[in-house]
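Excluded from the complex is one protein chain; the other protein chains are retained at their positions.
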Amino acid sequence: MLNKLKALACMAAVALSSGVMAQEELKIGGIGSLSGGGTAWGIALQRGVQMAVDEVNAAGGLKVGDKTYKPRLVMFDDQYTAAGGRLAADRLINVEQTKFIIGPIGSPSVLGAVAVTSPASVLLLSNGFAPSILKNEAKSPYNFRAMNSTVEFGPAMVKWYRENFPTIKKVALIAPNDAVGQAVVPQLEQYYRDNGFEVWKELYDRGSKEFTPLITRMMAQGVDLLDLNSNAPGEAGLLLKQARQAGYKGKIWQVGGPSVDEIMGIAGPLAEGFISLNVFDFSMPESQKFVATYRAKYGDGVINAQAPGWYNAALNMFEAMRRAGSTDVTKVRDALQKLDGYDAGLFGPVKWGGMGDYGVDHQLLLRFWIVEVKDGKIITRAAISPEKR
Amino acid sequence: MFTLPILSQVLVNGLSLSAIYVLVALGFTLLFGIMRVVNFAHGAFAMLGGYALFYAYGSLKLPYPIAVLGSALTVASFGLIFEVLVYRWFYQKMFQSMIGLMGLNMAIVFTSVMIWDVNERSIPAAASGILTVGELTIPLDRLVIMGITIVVLIMFWFFVTKTRHGLAMRAASQDVEIAAAQGINTTVIYRLAFFVAIFMTALAGGLYAQTYALSPFVGERPLMVAFIVVILGGMGSIPGAALGGVLLGMGESFLSTFYGAAVSSFVSFGVVVTLLIFRPWGLLGKPE
Partner (left out) sequence: MANQNNVSSVAGHPTKVALLGYSPWAWLGAIAAMSLLLVWPLVFSNKFYITIGTMVVLSAIGATSLNLIIRTGHVSLAHAAFMGVAAYTCVLLQLRLGAPFWLAMVAGCLASGLLALILGPIVLRLTGKYFVLVTFLVGEIIRMIFVEWQSLTGGSNGIQNIPPGLDLMKTPTGFYYLALGAAVLCVGIVWRILSSEIGRAMDAVREAEKLAASGGVPVIQLKIMIFVIACTLVGVYGILQTYLVQYIDPSAFNMEASLNLVVMNVLGGMYYLLGPVLGSTFLSALPELLRGYVELQRVIFGVILIVVMAALPGGIIGALGALRRLYQQATSGKTT
């Protein structure tokens, strides 16, 4: 009897100690802008992923096959440039030995990073709008896009607008001539034309904040809808404010952003009637747990709406590792591709798409919302799921 | 496209732009005129003026005229530290001043990034509301800026032509050695000129930030504008700054409205480059 007890005690001890010792660290790379203009998004990425990491660790670690890992985020700044993205990826892969990277944000940085991650067979979940990130000859074996780009939310939004505002005829697209603006405007132009709108477009030099002459020019075209599309939040707010101040009476909305809070801050009451995309609904019951956790850890500031998206991306990646039963990149990639239906809790079931646009189903199709500013408050008008194209 | 209502609106927009441009260029041209210093840190002081106004008007909620004057005076006083530490070494040395002040600009801007973050903030508007005259519209806050510009120009003209110190500054700008021989204390005069220049720059910066947005990098564009205006009008010439500001504002309004933003940028730059090559001292400046 005593021997049995001793044996049991020994087994228990071994089981306990192996449970503790086998918590190997799993480094997850993160790349985002932590200095300069894009800092808000970089921090959103850092915090979103960190929250996912914390959640997994609080639940006892990441159980992959018969090992349990302790994920840890290693975050590097890319300064929102191509060279920065490349250096950050290089360092993560070659110095930190990570095989899984979340980020970067912004096409130049993503393209810089991809040049290093693809040859090294490293899994990359990023968010850059350029179609060529997913659409290329190699069919992006290890690249996935974690959030909607204009190709995903554009067509659905424009169609919704056409259905709800049948009298609008001519839309103005004013955008900066930077990488996003130059990529997005032709895409949107196509979607508008497909839905029976006439399009007028004008690109301005990034850095200018005086739009009154352009608005005068726009008004002379008989435009009845202004789409703020890829403008940064500050510029979007100024465009709206200056348009209203110039006496523009038509409609204003944004297929892009999200910048509703900033626009309301800049334009005040002039923002009445503004319709926009929102990538996250903070008022849903499902969101409250996320909001509470964020507030507890990071305080009371504005929560950038991209943070939940990155949290979601990280959780999806962890689930793919669990299902693969291994941290081998190719196996995780295969499991990630088959993740349709898994619900991490915030955006509904995973849905991959993009075959029609990119030749590969590596675009995460996230639910999004169309919101409107009414009587000084933001109200939700519709929740939309992008179609699988 | 070239109808009367649109042309009139273009004119009104142009005046509004010109006002800001003139204001932004004044401090820059003054520093060059008196001390032969190309103030590459011009944008940084404009930015500091913006933050000062943010606190004076946005946080402390002082009455607008007091906030504007007070914030500019604060920045100018604070700027005297830099006069003693930095600018003093560069008077009459154009080349060194350019690179050295570029360094000062970097130092001030990135210190600001560390103090306040990079995110854009807004300063509440001085006046919301739009003045509509027939088919023309002009926002009230732009009218306020136009008014301030005119007042500043008049006050400055008065200072430079009617007061003893102003005359001393003009003498020093024409020939510093003879002015010293006449008993003018050049150190004091330079300090005064510096104070006035930074005051005007901070004032312009505050208004600029209020009209558009405030961030540590908000000074980049005012610097570019100041350059262009001053090259057009003549470095060191106050009437030149006024003329240059009006030309740039009107030109931009006209070109952007009728031909688009890209054309406007290329033409402005092209004209300025051509002027620099053939008449570098500007329209109202003096050849050296």
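For clarity, chains are labelled A and B in written order, and residue numbers in each chain start from 1.
In this text, contacts are C-beta pairs under 8 Å (C-beta built on N, C-alpha and C of every residue); 3 or more make two chains touch, one makes a residue touch a chain.
What you see is a predicted model, and the numbers here were worked out from it, not measured in a lab.
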Selected residue (touches chain absent from view) among A:Gly181, A:Gly353 or A:Pro386: A:Gly181
Which of B:Ile6, B:Leu69 or B:Val86 contacts the chain that the document leaves out: B:Val86
Touch with the omitted chain, as defined above, among B:Leu62, B:Leu80 or B:Met98: B:Met98
Interface with the undisplayed chain - residues on subunit B: 38, 86, 89-90, 94-111, 113-114, 227, 231, 262, 265-266, 269-270, 272-273, 276-277, 280
Subunit A residues touching the omitted chain (full complex): 34-35, 76-77, 79, 81-83, 86-87, 90-91, 93-95, 107-108, 111-112, 115, 130, 132, 136, 177-179, 181-183, 205
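What we mean here is this: only the chains that are shown with their structure count from here on.
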Touch list for subunit A against partner subunit B, complex: 35-37, 39-40, 177, 202-205, 207-210, 212-214, 216-217, 220, 233-234, 237-238, 245-247, 262, 265-266, 268
Subunit A contact footprint on subunit B (complex, rising order): 1, 6, 9-10, 13, 16-17, 113, 117-120, 122, 128, 130, 132, 137, 139, 212-213, 217, 220-221, 252-258, 260-262, 264-265
